[in-house]
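Structure in structure tokens, see below.
With one protein chain held back, the other chains of the complex are shown just where they sit.
Up next, chain A:
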């Protein structure tokens, strides 16, 4: 402590501290401190006047006690008193106490601020510095409010001492970082920039920190600093090591200042002024030249300082990315470092090279070092360096060296550190896909990957293989063969089984000709892995089995036997059990034709950006911005697009990637299909009677996508309604209650009742997760002219939906006049931070406002004839898509809302209905005739009503139902 050296060393303090240090135990220390505190309290008691020295001494003791970890709740006043002393040591202790133990007592703050103001306006530079340090140390908002206006003035005033300027610049920087809104530079800007020209290097160093921070926020205002910084830099770079005396560090002139200048320049694009640019390039060249010179000292500080400048210069060169010459030189320089003894240097070189690799000018130059990098990957002892080497390999990979690099990475994977394996796997998968010319190579690589590091292969990777295999006819046979061979290993990874199950299920027939891989052999091979796998894999295998039945009818008996066994058909897992039961039934009931339709080969997947890339990015986290940037650049270059804004596009395209749970076979269990049926009992009935087995495959597939789409729609605007919503709508034409929508997160149930032209709908939003949904909101909108046709009122729902909870929303609907469209329901909520946006059509259709009308045969035909104008009639002849069961048909017609009139039509096979649609504006009478033809499986539906639009609409709606 400098205070002690001044001859007025505080003996009491020294004794106290030595007492504390000699304490044998914590208890003894506390006793000593209590005693001292009591002593200080009695001294501070108001009635005695203390001289400055003892005040300083006691404040010092309090500070010491505080720093030992004890609470201090008095003495602030005495410390503030010390601030007004004229002695340096007393003032210093006062400020020290204030900055350590600042208290938000308003009265005290006022006093402190007063004292600081006095010191700032004094002519004494030491006092000014003390005050500035105190402001910076506290750095609170109050301080900023009080002094943010004052400090810039001190900073640029002509008569301010250099040391004060330094402190003022740093103090301002601190305040700006703490509360940027309070520090307004405005008129000071240009004068602050001109501090770069200051004589005193210390002032420049301090000012440049401030300017860098300020200009990163508003670059335009500080644009002028570029030329100044360049000239300052060139002066430093060109100076001999002895010119700057105090600021030369181990023969390197002003290394800190140089680094800061280079960093400041990185905030701006390359200077436009040719002269400035020339000068800067010259500087950078000099820096690169200097790196080649033999070191002036063997001391490590010398090389550290030199390298610091060099690396900063290289980052600037990379930032500019416009000087091929410099980029190549930088790359060569880094190449030398790759084999340097220092681990840190090797690390930095690899890291910088990663960014260099993404520049088109230096990509080739980086590639020349491939051998060294591969060597580093193999022999480096430090795992972080190996990681960088792997990053660099990934970055330098292109079509010419992809095979080599992928092979190297694969072989490294076997010995790689566990912490980086998953990332390596993703990288290998991406590179293999991106640069695959020959897709059999790709398949080999990925299967190898799964074999070597199966545990680290994420779902996305194997999804991707399957997508690619399915989309490319030329590799399917090869893939099936390779997979078959890979599965023959006694122990193979579960992911391998998944890929195997899927590919053999789809393309097993391509290799079935070989007696070594006959259908039964394939099946037995797959089934030998069955009992070792987890439930999802088993489910997938069951799907593969049913596909086998389709592909190879000769395996039918064996597979049915397997499905029939108790371990499948009575499995405790619902999913497996259901699959087993359904597949068994499907295989025994359905004809070969039906089976072939249901179990058709998967259609090609829509081409889309790899989902693995997104996964890799997510893994890197926000920390590795540079790598992401490099990704973007690289893609831009290699795909020839050159747009860096492609990231958004990728994000969007990722949206269409199927969610991990989407079953690629499209044979997802029937649960989502039967979403409309709330009870599990009717599940099977629904599948087979309503949709029919043929539709189940396609429908389910859609469901798979349906469940994936909502989470992806992350935009703020209401998402476009789901493609299925029309279908959903149809489901509810003849029903008022049921499940409207369901995905992994949310289930929406619906219950509605209609009377005349009014309707009330209850929506039940069920949170299926265990996490709460926040900012949950729903809106119902009537697009277009619907607005004038329907009047919809909703009550708002609570913004929070707890996990597993259900909230209810009531919607009142009034039908003003007849309508065609359905209102849109938009649901937005946040689940685990991600915005979910779902749009659905509300099942409000015109037929809901039917009022049944009973009438006799004569009445009916009279009216029927009255409505004989051609536009009043709508007729449709269509094929039956469901069975033609009488009872089902009757139920549907009743569900429509009309009265079913018996004994009206002379033909008892036909159905006749009558009803009145109630709207606010008018009532529309409506007559209906449905003529089924059982032989041809056809229907003729005729509708007559007093309004042409109504007949057309009701006819359309109804036609979908049979």
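Simple rule for what comes next: a residue touches a chain if its C-beta (ideal position, glycine included) is under 8 Å from a C-beta of that chain, and two chains touch if they have at least 3 such contacts; residues count from 1.
The criterion applied here is as follows: contacts and distances are computed from a predicted model.
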### Protein name, per the UniProt record, of whichever chain is missing from view ("Myotubularin related protein 9", "AP-2 complex subunit mu isoform X4", "Origin recognition complex subunit 4" or "Neuronal-specific septin-3")
"AP-2 complex subunit mu isoform X4"
#### Entry: Full-complex contact with the absent chain, from A:25, A:199, A:379 or A:935
A:25
### Given A:76, A:133, A:260 or A:848, the one touching the chain that is not displayed
A:76
## Note on the structure
Contacting the left-out chain: of A:38, A:184, A:810 or A:877, that is A:38
### Summary
Listed in rising order, the chain A residues that touch the chain left out are 24-26, 31-32, 34-35, 37-39, 41-42, 44-45, 73-74, 76, 103, 105, 108
